[in-house]
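Note that one protein chain of the assembly has been removed; the remaining protein chains are unaltered in position.
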Amino acid sequence: MSRKVAVIGMGHVGSTVAHYIVANGFADDLVLIDSNEDKVNADALDLKDAMPNLPYHTNIVVNDYSALKDAEVIVSAVGNIKLQDQPQADRFVELPFTRDAVKDVAPKIKASGFSGKLVVISNPVDVITSLYQQLTGLPKNQVIGTGTLLDSARMKRVVADKFNVDPRSVSGYNLGEHGNSQFTAWSTVRVLDQPITKLAAERNIDLPELDKESKLGGWYVFKGKKYTSYGVATAAVRLVNVILSDARTELPVSNFREEYGVYLSYPAIVGRQGILEQSQLDLTEEELQKLQNSANFIKQKYNESK
Amino acid sequence: MSRKVAVIGMGHVGSTVAHYIVANGFADDLVLIDSNEDKVNADALDLKDAMPNLPYHTNIVVNDYSALKDAEVIVSAVGNIKLQDQPQADRFVELPFTRDAVKDVAPKIKASGFSGKLVVISNPVDVITSLYQQLTGLPKNQVIGTGTLLDSARMKRVVADKFNVDPRSVSGYNLGEHGNSQFTAWSTVRVLDQPITKLAAERNIDLPELDKESKLGGWYVFKGKKYTSYGVATAAVRLVNVILSDARTELPVSNFREEYGVYLSYPAIVGRQGILEQSQLDLTEEELQKLQNSANFIKQKYNESK
Amino acid sequence: MSRKVAVIGMGHVGSTVAHYIVANGFADDLVLIDSNEDKVNADALDLKDAMPNLPYHTNIVVNDYSALKDAEVIVSAVGNIKLQDQPQADRFVELPFTRDAVKDVAPKIKASGFSGKLVVISNPVDVITSLYQQLTGLPKNQVIGTGTLLDSARMKRVVADKFNVDPRSVSGYNLGEHGNSQFTAWSTVRVLDQPITKLAAERNIDLPELDKESKLGGWYVFKGKKYTSYGVATAAVRLVNVILSDARTELPVSNFREEYGVYLSYPAIVGRQGILEQSQLDLTEEELQKLQNSANFIKQKYNESK
Partner (left out) sequence: MSRKVAVIGMGHVGSTVAHYIVANGFADDLVLIDSNEDKVNADALDLKDAMPNLPYHTNIVVNDYSALKDAEVIVSAVGNIKLQDQPQADRFVELPFTRDAVKDVAPKIKASGFSGKLVVISNPVDVITSLYQQLTGLPKNQVIGTGTLLDSARMKRVVADKFNVDPRSVSGYNLGEHGNSQFTAWSTVRVLDQPITKLAAERNIDLPELDKESKLGGWYVFKGKKYTSYGVATAAVRLVNVILSDARTELPVSNFREEYGVYLSYPAIVGRQGILEQSQLDLTEEELQKLQNSANFIKQKYNESK
């Protein structure tokens, strides 16, 4: 068996996912799908133009849903980031567009006979992940949103800058909606072998300020580029690789939590069967309340979206 | 010593170069420069958001020309691809814009004390490479254009498709201007251990048709995406890695050929000192004529550009 | 689908193959088999001790033949290099040992239901590859010996040193037996865009001397280390990756040529189905004679081995 991965939606994020995979030889077969035939063919051709100067070969198939049947992972990056480029917009301005796209795409995925794992980047990711699960009929553990894997990375960047260490030497999570109701669960964050709450008290560091900075990260990127791509694509491909290799890595991703009745980001053990085990954090009362609020918000948006 | 690389110009190509380098840990220090502060900061932040999910760390410095002093390689990707998005446009519509940008950038590179290698992607690349060499005062062998390293890759893709083999199992070159006057030197192309001219005769393959298809490749990508990025960025980063590791690889890149008096693409041995040795092909009379025409065209454009 | 690869025989070469695969994340599932339980378990444990400091995860399974059923590629590295450590020894001193090992291993591979590709490193490789094909009953195109992929690399190293270029900028092949009857087919070798025969004449280079140096390479390594590992393991893993990704790369490997009636090294297009197409070189009369001699030698040894 070789590695087969698909990317649906070749906007900035989807094409960056495809390029990252091809440049590193992470997949043997890569299926690219987009309703914009010119765009997906252009990306495929551009990637093929890269291959003679790359060490790895990847077979690229374009716009063939039947090729999804034996894919191990499909990455959904459908969306329309341009809709966010207006005052007061948030990820939910994309919902009607993306919902309609998913209603088109999901039945085709289902019809292909696909039985692998679906990694959802499309925003608003928690609602869209839920929608995908419902429309494809895949088991809940096989449909996963990248969720706050990106936001947690942003939090780590901010904390790492503050403490002057490698962001990979910071642990902890942002939880809840991949959107405005999310929050850093500071009780889970550790750096320099200490709870950050302890260090913050000792060193007079304003954690809400770090939280704000972390949240603003995506906004700064969006403001400067009119989209975000590298951070989220890297998170998504990491998730894909964890699934392919059955690594059983603990990652904060959007997964269905029974107690909240929605998809939201909360750490889980991820492997070849998707979500293998759900973690159980010891959150503070305040964090639990924030998480409940975030869950409520996602549920409300999901109900509105149907 | 660690690896220090810089990218000037954070459009589609420059940012793809930066992402490819960061995602693979090809550099330890990466300097990103762009006159659009918001864009370059957004890309830097987006790349930093990727790092917690990457295996490698890269130090990113933004808009600091003084950091170029001890860089091993600078990649110039300044340009304005949007100018090409009009009927009858070719790479020369970018010339006035890019010439002015280079006149701004090159003296700053010089002032930094930089004495490394300059890899030029900016179009029209042969003219711009020449301009950079002149304005920075760097030795000619240290200023190199990516030139037809991309076009040769496109030719390999087309030939590989025709013969159903890996494009890396095709050898040979496109020569001359990275532009409309370039051509595939079919006398240099080999596949399946045979000169392609022999195989084409045996199998009734129309080489001019392949040439056309190869040339159209970039146009198709441009048409579908409004820019090209992965092919050219991969070529550029391969060139950077060859320089960093002093690999002495033979590559068709834009280098100054005395007999033509211009920068144009012709294979050369590339290593840590830049162009180490110039190859000498046995071209046909027709190919020599095409190359002369291409050289004349570049010279004329260069003279007009001054 | 994920990537599943197996290595049978955990001596110096097999364990280097395993380490190279694990260190680069080339496989998702890796089956390691050796009759020396302590050794294979030690290597597996040592590789697992590496993983917490590696970016990739690989699932390692030890000594389970049933796990071969759905493997994409099996690498055979069984052998006993110590037998070569005596005066006048060549690769054939390993034959009785390895033949017996293959007679033990091959039926177990067959019984597992394996229907993938078998990459044979075990020496004398041409005879052993033939034996594996016969005993497993796999189609001839699915059983491939690494053959002169290593010897060609050694030739490229020697030529590259002489011409002061990257060995990857040298093309051409060593042909025939991976053993003393092999030879460099100088008519196929090109460097600096010229046939080496032409350059050798111009520059007064003694090609037989280069041939000798190339052949001595393995002997020097063996003399200094009492085994060889990195060169051959790299060749084998390159072959594995070409198969996994269906790259259709042209490689000089040991494949069954009807006109000679034996397995011997001759370039072929390799992809996911193994040998996809056999190349056809324009060899000189002298080279054809050498190849015939090499084929005769292999045939004789094969007949003796049965």
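Letters A, B and C mark the chains as written, and numbering starts fresh at 1 in each.
The definition used in the following text is that a residue touches a chain if its C-beta (ideal position, glycine included) is under 8 Å from a C-beta of that chain, and two chains touch if they have at least 3 such contacts.
In this text, all values refer to a predicted model and were calculated from it rather than measured experimentally.
Taking the complete complex into account, the chain left out of view touches A, B, C. The residue from A:Lys140, A:Lys226 or A:Arg248 that touches the chain not shown here is A:Arg248. When the missing chain is restored to the complex, the residue among C:Lys48, C:Lys198 or C:Lys212 that touches it is C:Lys48. Mapped onto chain B, the footprint of the missing chain covers residues 1-4, 25, 28-29, 56-59, 70-72, 241-242, 244-249, 272.
Panel shows chain A; residues 55, 160, 164-166, 168-169, 171, 188, 190, 192-194, 242, 247-250, 267, 269, 277, 279-282 of it touch the chain omitted from the view. Within the entire complex, the positions of chain C that touch the omitted partner chain are 16, 19-20, 22-24, 36, 38-43, 45-54, 57, 149-150, 152-154, 156-157, 160, 166-168, 170, 217-218, 220-225, 228-235, 238.
Convention: only the chains that are shown with their structure count from here on.
Viewed as a network of touching protein chains, the structure reduces to a complete graph with every chain in contact with every other.
One inter-chain figure worth recording: chain B and chain C are separated by 36 Å, centre to centre, where each centre is the mean of the chain's CA atoms.
The multi-chain contact residues of chain C, meaning those touching 2 or more other chains, are 242, 247-249.
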